[in-house]
Structures are given as structure tokens and as C-alpha cells.
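With one protein chain removed, the remaining protein chains of the complex are shown where they sit.
When the chains are written out, they are named A, B and C in that same order, and each has its own residue count from 1.
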């Protein structure tokens, strides 16, 4: 019998970095997390223990810090990911493909006397700006996105007209809470359009669509969100959305002689619906 | 030999609730988590399995939902905790002491076209407004606070002049990152002063003090934060602060011929310094 | 412009269940977690809010419990996943493809006086037996595996002969700790060979290979583990392994006049190497 190495990748994950750009009138702050995964000619590393083509993952970590230092200002994560992939591909002929994933946390300046402070910040929650750069020697794609953005609307959402079978107990409703943790990522048509301005525009339109949409289902709202992005951002060629349904269960207060008019809910983490789709242009 | 029940408490933890106040011009939203712990005459429950004085923790959970429903508007967590303790003490003569802890998450309205939306929200991170009400039949105390508030300053912090012994390797520094996750709680001199306005004032002054303080140590900044609160809020009788030192380590780039002028750091979660103190009035 | 729904799936995640088989001489216990994802004819749900073909995820949850009840004894998770996919495909013509993932936690009987107790158990850690059944109306595959199995060897592992570049600082070593959290999954050649006996045999051989292998790299040990499985289990057609390198860093004690002969280490979670491969038959 013969065994073959059908696929392999290796790299460094969770390379965390805080970068400070020390301007006179202000310090700028960036906190990122970098994951690197390499593919290439690593057959003999696996089969023979021959490490002569293996760039250590520890060196990948060092490279993140050294290349970050080469640009003194804060750099957009898409640009940094492109520089990292260039470095690794240029210096490592054994690589055929590399994936660089970066996520950036949100920090906001502390207000002192109503004015943004020079060098002090608070972290704005779990939401992250993400990017994933995949490159070979012939192509590169950039897929940026948002993760861990928790949103909720208290009305404007229903769910009815669904299939009923012998195991159905869910009542139909025309008014429920809709809560979800947005994970969205979109593919840029070409690398140079991957700007922070676009990212912020997409984020805002996703939020507005969620707020304004009269939802018949998570599926329908997800589609509306994605469709709006594709219709308004010509440089985005496809968008993926993953929306867990963070159910808020209406508490039954009838045993206590009370009517619960969509006021008192139990938020739950599990089980949860999970609705996912990818929309693209025709 | 004789065994005695030196202490006991029981109750329900992690009772989660989302409450919606459905006003015409807007929906208000509140997400809280309630922990209840009861002490009292429960000796025979432990020793004999006699449950005749045991209010089930499931009933405590139901009570949280029922009492929340009794107030149609969003209620401050301190007021809700007081109502809960009143209910349990009034209806349960076997109780001698009760502790109600509530934490409230932060939600902010989604902006649509620059205006706050009627019923759609985003969650603002891990920061929580906390309160702890402890009551017997003769007294009640309210200790409110903040937890999980991550703050960072990129300069204005040093650490030097400390003890050196045979195991010291830490270099002195006059410029380092100072990052911490604030856990603060303060005791109100009397229940009626526990208002949201005070809470917001304390939060703002803690942030401003952190931003403006020229720090020689976490200890000194912690003290300055607490001292400022006691000096500016006459209704607060003591304050406790717990500040983990979330070390951001300066990356050594000298091996790559680079000088790291406090620009590139590795944020770490462990190990971490932990500095805690309680300040009170003389 | 026209938008198309390039891909979509929906279902229920984290459906948790504890099942008890109440035999006279013993109770058997099973704790599982089920994730269900459906694909099919859901275009109008997304585009029109038409739910007439949507089986609610709440019903999927109910179905898990109802179908579990139909088999009174504890059932292997592969068999249960197959029954679930049969049910959903048979009753839902709008489905074209379904994925059922189940993981099972490890529980062991408490020993009382040296004998296994009739109905009392302790949980044996985070390790899980996993399975993933993917089915259309024409095919079905079963990929079972192990997750969260933390293993460590204190010697028999080195890493040298690797590429050195301007960012390399890692020293070569012929003796280091090798710690990893095994995530392995293997594809059965046909559904009927997916037995618990095979699963236990694979688990044992993975552990033995890890223990006995003289490792030149994580890559090489990963390959040896996978190769051994394919060579010894004819019914397995491919195996995927994901091995994070949970680095245990040698503490530098030289500043204290001490030599650290691979005795004192700092275990770290981040950053970590991540080595992944899939091996198949030629």
C-alpha cells in the first residue's frame, strides 16, 4: 500500500501585536492578531524529517514584528497582509501558496473634558475588522470582513408560514426579537480597492439594512444585507454572511397571571440556529 | 465527634434577562444577569433533607422575571436589586441575609442616516455596570461598579526604583504601555444615592484619571483613581479597585538591526501582575 | 445588476443531549452535541421571505430528541447521525444535501470500593469522539475523529536543519518538549465499518505512534501518525490531522547561576505553530 500526502499546510497562528505610532500631537494605536499558513514543497519534511525547506514558524512570528516596524505609521491590515505575503513568497521558493489572516480590534480614544486624549484608549468590545489574503505566484485575493459584531432588534422580525410536521412545536410569530452575531466577509474585485473607507461603508450599510429590514426570516434579512452590499459597492464581487440566531425566548408569565407583551425574554447561547449564505454577481 | 454547619448559602446564578420597554417613539433595551444567594435557617435541609424551608432556586429565577414585568419601564439595576431583596425577605421568614448581584451589558442604538434607530442596537463590548446589594432585616448596602473595562495608555507610565534581588531581570523603564482591565466597585453611603448619574460620573472620572495620571506604578495610579472618586463623590464611602497589569512586552528587534522605540509590543494575558486596593474615608 | 445566491445552508447548532439507558444492573450514560446543516431549494426563502419550504431549526432540535428516544439503548453517534440524515432527507424533498455533526464527551464510572458504580460518573476531560455525516440523495460519507485530546512528550523530539534567514532567532535543538492538542478525522471507506472498535483502535494507534516516534518535526510525527493509521486500518480511506504546536518554552535560568537541563518550562497558548495535513491512499 502506498500513502500520499494529499494536502498539507503549516504556519504560525495567534501572533499578537500592539503597534504604536508616536506622532507629536497624538499616539495612534493598533492591536492585531496574525495567522500565517504556508503550502508548498514540504513532502520530505513529512516523510523524511528533512527540514531543509522548512522556514520555522518562530521565524514567521519574528517577521511579523520586523515588517511591522518597517512602516512607522499605522498600516491598514490589508496592506500589511500583502507585504507579508510578498516577503514570504519572494524569499521562499519552496512556497507555492500562502494565506495571511489578520484581525484588528477596535480601540477608541478616552474623552477628557470632551476632547480625545493624546495617548489613552478604551477597547470597544469584541468586534473585529478581519482580512484574509490568499496568494500564489500567479494570483492574489483579498477577502475582508467583520466578526463578533453583536446586533439586536426588538421588533420588525417575524417567522411564520413554515413547514409543520409531527415534531413541530414552534408557534408562528409576527413579532420577535432578532439577535445575531454578524460574521461577514467580502471579496474585493481587485486588491487596490481594499480600503478602510470601503470597509466602513460596508459595515454601516450592513447595520442599516439590519435595522430597516422588515424580516420574515433570518434568511431573508441575510439576503437583503448581502444584496445591498453588492448593489452599492461595485468593487465587491461576492459576500458571505454567517448569522447565528441568538434566540431570545419569550418568558411564559401566564402562570403568574401576567401577560408578556414581548417585554421579558431569556437570551440563550445554545442551541442556536445558524444561517449562512454567499451571494455573488451573476 | 460533632460536625457543625459553620456557613451556608444557596441561590440561583446566571439568571439572564433581556427586557424591552416598548415606547411609541422608541424601544428601550436592557440586558442583565442576576445572581441570588440566600442565608438563613437551612440547618435541617443539610442535615435531614428537610426541604420545608427551602425556596427552590427555580422559583427565584421565576421571581426575577415576574418582578421585572411589574415595572414596565427600564429600571436601574440598583432599584431592581432592592425590589428583589425586599420580595425575598418579606416572603421568607427563614432568610436572615440575602445578596443580589446584577450586571448590565452595554447596548447602543444603531445610527441610521445619522439618527438613533427606534429599535435596533449593537452591543458595546464586555464592559458591564455591576451592583451588589447585601441585606439583612436590619441593614442594606449597595456596592455598584464596573467590570471588564479594558483601557490602555501608550505612554505616561514608568516603573523604576524598585527592589533588586538575585532573581531580578526586569529593567527599569520611564516609558511603557500601561494596559489593564478595570474592575471597580464602590460603596454608597446610603441606598438612595445609587443613581445612574453618579455611576456615569464615577466611570468618567476613573477614565480621566487614568488618562492624565503620570504613573510611577500601577499602585500609584490605582490610588489616584480611588482618591479622586472619594474626593469628588461625597456619597461614596469606599472604593475597591482591582487592576491586572496586562503586560505589553517590548519586542527585541536588535537581532534584526532595528531599534524598537516603544512601537512594537506583544500583548500578553499571562502571567499578569494583579494590583488591588480598597480606599475609604478616614 | 443581478445578484445570485451562490451557496446557502442553515440548521441548528449546539443541540445538547444527555441520554440515559436504564438497565437493571447499570445505567449507561451518553452526552452528545449535535449540529445540523441543510442545503436545498431555499432560494425563495432568501429572496421573497417565503418560508413554505423551510423546516424550522426548532423542529430540527425536537427531532434530535424524538429520534434519540426511539432507540432505548445508547447508540453509536455514527448510527444516530445516519438515522437523523435519513429522517430529514426522507421527509423533506426540498433538501438536496445535509450535514450532521455529532461530538460525544467522555464519561467514566466512579469506582466505589474498587467497583464500577451502577449510576455515577465523572467526566473525563475535554476529549471528544466526533463524527460528520454528509449525505445527498445519492451518496453518504462518514468522517469520524477525535478532538481536544491534549498530549505531551518530554523528550524524543527535536527540530534542526531548518532554513535560517535574517529574522531567525530560534536555536536548533535535539531535545525539546512536544505538546499538541490532537484534532484528527478519518474517512471511512463505507458507512458500515464506522464502529466503536475501529474508533478505539485508531485512537490507541495515534497515541502509541506519538509516544514512540523519534520526532524531527511536528510534520514528520503527524505523517507517521497518519501513515500508521492508513497502513493498519484498511477501511479508512483518508485521514486529516491538525496539530497545534503548544510550545513549552525552556526558561533561561542562567542569570541566576543555574543550568536548565530541560527541566523547567513555560507552557504557552499563543502564538502557536499549526501543522495540518491530509493523507490518503495512492
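The working rule: a contact is a pair of C-beta atoms (placed from the backbone, for glycine too) under 8 Å apart; a residue touches a chain by one contact, two chains touch by 3 or more.
For clarity, every value in this text was computed on a predicted model and none was experimentally measured.
Trainee: Among C:52, C:169 or C:262, which residue is in touch with the absent chain?
Mentor: C:262
Trainee: Tell me which stretches of chain A touch the chain missing from the display.
Mentor: Here the touching residues of chain A are 166-167, 169, 255-256.
Trainee: Can you name the residues of chain C that touch the chain not displayed here?
Mentor: Contact residues on chain C toward the absent chain are 16-22, 27, 29, 31, 62, 65-66, 68-69, 72, 107, 110-113, 117, 119-127, 149-156, 177, 207-208, 210-212, 248, 251, 253, 256, 258, 260-268.
Trainee: Where does chain B touch the missing chain, residue by residue?
Mentor: So the residues of chain B touching the missing chain come out as 1-16, 35, 37, 42, 45-59, 61-63, 66, 91-92, 159-163, 165, 167-170, 215-220, 222-223, 226-227, 230-231, 238, 244-245, 269-282.
Keep in mind that, in the parts below, only the chains that are shown with their structure count from here on.
Trainee: From the centre of chain C, which other chain's Cα mean sits the farthest off?
Mentor: Most distant chain from chain C: B.
Trainee: Between chain C and chain A, is it the same set of residue numbers doing the touching on each side, over half shared, or a different set?
Mentor: Mostly same residues: over half of the interface numbers shared.
Trainee: Between chain B and chain C, tell me the centre distance in angstrom, where each centre is the average of that chain's C-alpha atoms.
Mentor: It comes to 37 Å between the two C-alpha centres.
Trainee: Just how far, in Å, is the C-alpha centre of chain C from the one of chain A?
Mentor: Chain A and chain C have C-alpha centres separated by 24 Å.
Trainee: Residues of chain A that touch two or more other chains: which are they?
Mentor: Residue numbers touching two or more other chains: 16, 62, 66.
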